[in-house]
Every structure is written in C-alpha cells, then in structure tokens.
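Removed: one protein chain of the complex. Kept in place: all other protein chains.
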Amino acid sequence: MRGYSIWALARNALSGHSGWPRAWRSPAPRSSYDVVIVGAGGHGLATAYYLARRHGIRDVLVLDKGWVGGGNTGRNTVTIRANYLREESIRFHAEGLRMWREMSGELGFNVMFSERGQLDLIQTWAKLRDVKRRQVLLRLAGVPFDIVSPAAAKALVPILDLEGPKRLPVLAATWHPTAGVARHDAVAWGYARAADALGVDIVQGCEVLSIRRDRGQVAGVETARGFIAARKVALAVSAHAGDLARTAGLRLPVETVPLQAFVSEPLKPMLDCVVNCPGQVYLSQSDKGELVIGGGADGVPSYVQRGDFATVERVVSSLVELFPVLGRVRMLRQWAGAIDLCHDTSPIVSKTPVDGLYLDVGWGSGGFKAIPAGGAAFADLIANDMPAAAVAAFSLDRFATGRPLYETAGASNRD
Amino acid sequence: MRLVPCPHCGPREAGEFVCLGEGSTHPVHADGLADALYTRTNAKGPAEELWWHKFGCRRWLRLRRNSASNEFLP
Partner (left out) sequence: MSGYRLSPLVPAETVEIEFDGLRLPARRGESLAAALMANGISTVARSFKYHRPRGLLGFGSWEPNAAVETGEGTELATNVRVTEGLRARAANCWPWARFDVKSVLGAFGALMPAGFYYKTFRGPGGRMWPLFEPAIRRAAGIGRLPARAAPDTVKRNAHCDVLVVGAGAAGIAAALAAHASGARVFLVEEGDAPGGRLLDRSDLRVGHEVGAVWARRSAEEMTTSGARVLLRTAATGRYEGGLVVAYERPAGDRPACLWKIRARAIVLATGAIERPLVFADNDRPGVVLLAAALAYAARSRVAIGRHAVAVVNNDAAYEDVMALVREGVHVRHLVDMRGNPDARLAAGLSGLGVELHAGFAPVSAMGCPVYGLRIAGAGGAYRDLACDAVLMSGGSTPLVHLHSHAGGRLRHSEELHAFVPVGAHDGARSAGACNGRAELAAALADGHAAGSLAATEAGLVAHGGGAPVGSGGTASVHPSAGAVPEVARGKAFVDFAADVTVADLRLAAREGYDSVELLKRYTTTGMAVDQGRIANLSAIEILAQARGAAPGDVGTTTYRPPFVPLPFVAIADAGGALLRPSRTTTLTAWHEAAGAVMYESGANWRRPGYYPRSGEGLEAAVRRECRAVRQAVGIYDSSPLGKFEISGPDAAAFLDFVYATRLSDLAPGRGRYALQLHEDGRLFDDGIVFRLAPDRYFVTTTTGNADACHQRFEYCRQVLRQDLSIGLLNVTEQWADIVVCGPAARQTIADAGLPMPERLAFLGMATCRIAERGVRVARAGFTGELSFEYFVPANAAPEIWTRLLEAGRRHGIEPVGSEANHVLRIEKGFISVGHEADGICGPDDLGLSFAVHADRPDFVGRQALLRDRSSPHGRPQLVGLFARDPGFVLPEGAAVLRTTGDRTRGYVTASCHSEAAGRSVALALIEDGRSLSGQDVTLALADGTAGARVVAPVFYDPRGERQRG
C-alpha cells in the first residue's frame, strides 16, 4: 500500500496526479473463501481488516450489492459518543472512542476524526435523572462526562437561545468532551483500502441472494454472480439482515425503520461541537460548513430510504425553537437510511444456531460510531468462534433466556 | 405526510395513527416464547400490519402495506 502524505501529494502534483493507484483492487470473486462477509459498509470492511490484521485470516471476501459504504455508513450523521445507559454499552463505546483516535494513523487514511465534544440539552427532570446515572457509569469507564449549567451550555454553543419563549426551558446540559465526528465515507474507504492491501477481496455490485447451508453448517452464499463457498459467513448488512438470515432458517428480533437526516447550505464556522436535544433534534457542523441535522426515526417500519415530511417538520420545529438564529439558513438536501432496530435497541454481535454463520446487526441509529470496536469484536468472534468480553452482552441468545439489554430504559413502552 | 387508508374514516394523515408493525403477539405457551415475544418477520415487501387510528375512530386496523415502497395494498 503506497503511503498517503503531503509529500506524496506534492510528488504527484508534478505529474498532474496521474500516478495515484487504485485505492483498492476490483477483483473477480473466487469460487471459495475462508470467510465471506456480506456488506461492504463500515462494519463489514472493518471486520475484514481486523480479521486480516489481528487474526491473520486473509482469505476473506467482502461482498456488497451496491458500492463501498453505500448504505448507512454513507448516510448517517457521524456522531461518535459513548454516553449510553447500560454499563455493557458504555464500556464497549469507551473502547470505540479510543480506537477512533487511532484510526487515521492505523489506516494511513485521514478519516478526519475530530474530538469536538457533544452537548446534550436537558429539558425534563426525568432526563436529568437519567443522565446522572449515565454520568457515574461513564466516569467508572474512564469517560469524562459533566453535567453543566445552561449558561455553560450557551458558552459552548453560542447559537443556542435560552431567552425567548420556550416550550421547555433548558434545565441543564451534559458535556461529553471526548465525543466527536468523522468523515463517514473516509471510514469505509480507509478500511477498504487497508483491508485490500492485506489481501482481502472486495467485490461491489454483487448481491447475495441467499445463504446455503449443508445440514447445520454454513456452506457459502448464492450471489448474483453464482455460488461462492465459504467456511464462515458473516452478515453485516443492517436493514437487510432479516431477509438474508431467513434464507438460513433464522428469524431475528429486528425491525427496519427509516431514519432521516438533512444538511443546510455551507456556512462559516459557528458550531464547534455536536449538540443534541434528546428525542427532538441534533446537529453538528461539518468541515465543509454544512449543518448536519437529524432527529428521531420515523415510526413506521420501512425499507424505503425516503422519509415522511411530517418528521422533517417535527425535527425542524425543534431546531428553530432552540436555535432561532438558524431560521433563515436553508436546507439543502434531505435523505433517509433504513436502520435495523432490535427489540431492546441493543445490537447483536453473535454466533447463531447455524454453525459458521455470524451476525453483526441491530445497530439502529448507532452503527457508525461502533465501526472500529464492532469490527474488531466481530472479527474476534469469527476468528475464535467465541464472543469477546466486550460484546458478550450482545449475544443473540439473550432473547431466548429472557435477558434483553434494554438501552432505552425508563422511556421504554414498546410492547 | 403519508396517508393511511382507514376503512372507516377514509384516507387520513399518518400522524393520526400509531403503527404497531407486526403487532404484539400474546403468547399462551412457554414453547417458542422468545420467538413470539421478540422476533419479527420484517420482510422487505408486502406484509400485514396493525395500525391504531388514535386520533380518529380509535379502531385497530389490519392493513397490508409494501415495506419496499410504503404503498398500502388493497
């Protein structure tokens, strides 16, 4: 893998940038692999990379029906944080934050991870109680997390309006200084390039139609380009995991729902951190200057990557309520991803009743931040056939044993 | 703003409804309990769903919808 650097850029500038090689190869798939990973998003590619890098398993194929990073990796709003509720989740994401800091160096690709911090606005006493619980667990996991005054919140986010008539006053805020953002596409491309350099094959535009089993054991995948045999098959396909798993005789506790996001026109810097008003709206400003804005998921299960206008109105109403100064700013583009939500809103990183079939699904709206830690843990699971401690709580059988890992406690009224 | 074809009220905006998706099953046996409680078919394509017309006739409706296009089906 030829190094990327300012010197390489300068050298290539002399030749009109005609000397840059492909970032990753475009091989034809072979007929058989040790491991086939379905889904060339951040999770699939990171898993392939860590299989090759940490476990020496390089006979790996990553398949995608679209293009590298074309699913939720390239659609999400890139917030990276660890302020979860359950200790298992917090520890997992705390490790993730550490890996994010190292990622650009590890991959030789600038993924633009930027530790900008996240401010969460607290508007109800119930939420304040909830964050106090998180604060203790985060600090036990070594993640700094403070509860701050509205004035301190305003100092961090000057565009926040505390004065006007508000439906709910800002009672307090939490400050998560090690949270951040990264460039979503770059993460997929960085892992793709690094995995490719270690010998992993990445094949785009090749849909996996079904999983073939030989008695209780996985045999390979049927694809648009024919059968490909594999000793182990790993699903990292978010929304479509259910349909694929069903071809192997599995039903998953997963529902697919659309999650919308939108960006504004590019503006000069005016928001340094991620700011979140839980359940209503969150935003950050990209390096290009666009405000990247999201809110809650649409309430109706769907695979359509297109949202309902009512959701946009709801999210934007909260946006303008809290940041009236953004009223004149214009929305440039909106889109939706299809996210995979588990019954308990915690993910599944797990073996399955089918030998050799592994799942990395159910990341909901939180998949992007979990790319490095999730990829590493999934690779570990595939290589050793044993879940690492970090993801033991994310096993599929937690449902059978009646111990789901509810992540939205207190607010959970899902039947 | 999605429109939901309520058989009692006519097409109404989705904001009037609660969508329960595949619904909440009521298991009466211990066998297959986890499956009944947690798993979803979640198929990409036509499926029957439960909707509650909360701000309308308050009826629970069984509607067919294609999750690949969001179209309601007759």
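Letters A and B mark the chains as written, and numbering starts fresh at 1 in each.
One rule holds for everything that comes next: contacts are C-beta pairs under 8 Å (C-beta built on N, C-alpha and C of every residue); 3 or more make two chains touch, one makes a residue touch a chain.
Not measured: the values here are computed from a predicted model.
Partners of the chain left out, restricted to shown chains and counted across the full complex, are A, B. Contact between chain B and the absent chain runs through residues 1-3, 11, 13-14, 18, 20, 23-30, 33, 37-38, 50, 52, 54, 58-60, 69-70. Residues of chain A that touch the chain left out of view are 4-6, 8-10, 12-13, 16-18, 20-26, 66-70, 74, 87, 101-115, 123-126, 129-137, 139-140, 147, 159, 164-168, 183, 185-186, 189-190, 204-205, 264-270, 285, 287-289, 304, 306-309, 312-313, 316-321, 324-335, 401-402, 404, 406, 408-415.
The criterion applied here is as follows: only the chains that are shown with their structure count from here on.
Remark: chain A and chain B have CA centroids separated by 28 Å (rounded to whole angstrom). Against chain A, the residues of chain B that register as touching in their complex are 1-2, 13-15, 18-22, 24, 34-35, 37-44, 49, 67-70.
Those residues of chain A that touch chain B in the shared complex are 240, 242-243, 246, 251-256, 299-304, 306, 308-310, 343, 399-400, 402, 404, 415.
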